[in-house]
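Removed from the display is one protein chain of the complex; every other protein chain stays in position.
First chain written, first letter: the chains are A, B and C, and each begins at residue 1.
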Amino acid sequence: MATKSRITTAPIDPARVLASVTDPAAGGTVLFLGTVRNSNEGRPVRGLEYQVYREMAEKRMVQIEGEVKAKWPVRKISMVHRYGKLGIGDISVAVAVSAPHRAEAFEACRYAIDTVKRSLPLWKKEAYVSGKGAWVKGDPIRG
Amino acid sequence: MATKSRITTAPIDPARVLASVTDPAAGGTVLFLGTVRNSNEGRPVRGLEYQVYREMAEKRMVQIEGEVKAKWPVRKISMVHRYGKLGIGDISVAVAVSAPHRAEAFEACRYAIDTVKRSLPLWKKEAYVSGKGAWVKGDPIRG
Amino acid sequence: MKVRALYFASARDLAATPAETLSLPEGASVEDLVQAALKLHPKLKAVMGSSKLSVNVEVVPAGTRLRDGDKVGFLPPVAGG
Partner (left out) sequence: MKVRALYFASARDLAATPAETLSLPEGASVEDLVQAALKLHPKLKAVMGSSKLSVNVEVVPAGTRLRDGDKVGFLPPVAGG
């Protein structure tokens, strides 16, 4: 998986993400998919545009994967985040974790996506149905 | 989805399960896959054979889906359980939940699979590498 | 009346049949059905302590009255997933 790209403009294929964490010693696999919703805070949304500090994001994702493996007995973890313009229903982020048992797979996957949300240098601009757009208010990046 | 079968001998296709919960108002989707492990309690396993009380299992799955929808603001939920002979790595069960936000998608999916494990009339016999087999010790079905 | 007994997992192995039809007197309970099954398959006793019973896909107490055509499931401890 040396050529694996964690940050991409290509559509995310959940089957491929799942295939990358298959393991004969895994009894449970949890996949999280983030998808673009048709509204946010009551406002109709047409789509999103993600901007990323790619070099930094890739490094952080590798760090998060290592952290997860240190905290839980997971077999494999795989994550990918898309950037550029996305439409309603498009997958923006996928995190898959395989583990011997389901409890640790759920916990590890939840931790991974929560950490991705807080600590990746990624920004999104909502395109409203009204025609305007705005950067989604976020939180300072976790250092 | 009137013809949707929740109990099947056919291989489970995660992409199809995911497709059945896509929803334009969903921001988070969580998929759980149970897979056959190559060992259990330290003993090498060749495969599993599932037996099911199909009529009762289907009814319970519909009940669980309704319960989940009542407890969390999920958009869609889909579950399928395979029976018959399965090999290492084969998917035995899949539960997918889509919801506006990830917290409820994780909680609802976790609840659904935990309830499936406790309350479905399903039994599994392990085929050991040693050649013998045994019914996996379970818990009394939750009434 | 006639009631269908459905055996699963270890109960099926011990009864050496997946299902059979048993004749019971009117007013018989699930417990009566279990006793009739135990007479036919004494080995079943080994799993009855940990098993639950269902009538027409609902888990019920042993005192439940049966009706003609009911299906009674012998359900050992479950382990799906």
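Here is the rule we use: contacts are C-beta pairs under 8 Å (C-beta built on N, C-alpha and C of every residue); 3 or more make two chains touch, one makes a residue touch a chain.
Note that this is a predicted model, so its numbers are computed, not measured.
Engineer: Counting contacts across the entire complex, name the shown chains the missing chain touches.
Structural biologist: Missing chain, whole complex, touching shown chains: A.
Engineer: May I ask which residue of A:46, A:69 or A:117 touches the chain that does not appear here?
Structural biologist: Selected residue, touching the omitted chain: A:117.
Engineer: List the residues of chain A that touch the chain left out of this view.
Structural biologist: 34, 50-53, 55-56, 59, 81, 92-93, 113, 116-125, 135-141, 143
One rule holds for everything that comes next: only the chains that are shown with their structure count from here on.
Engineer: Taking each chain's centre as the mean of its CA atoms, how far is chain A from chain B in angstrom?
Structural biologist: One centre to the other, that is 24 Å.
Engineer: Averaged over CA atoms, how far is the centre of chain A from the centre of chain C? Could you give it in whole Å?
Structural biologist: That gives a centre separation of 49 Å.
Engineer: Give the residues of chain A that touch two or more other chains, as numbers and ranges in rising order.
Structural biologist: In chain A, the residues touching two or more other chains are 102.
Engineer: Taking each residue of chain C in turn, which ones touch at least two of the other chains?
Structural biologist: Residues 81 of chain C touch two or more partner chains.
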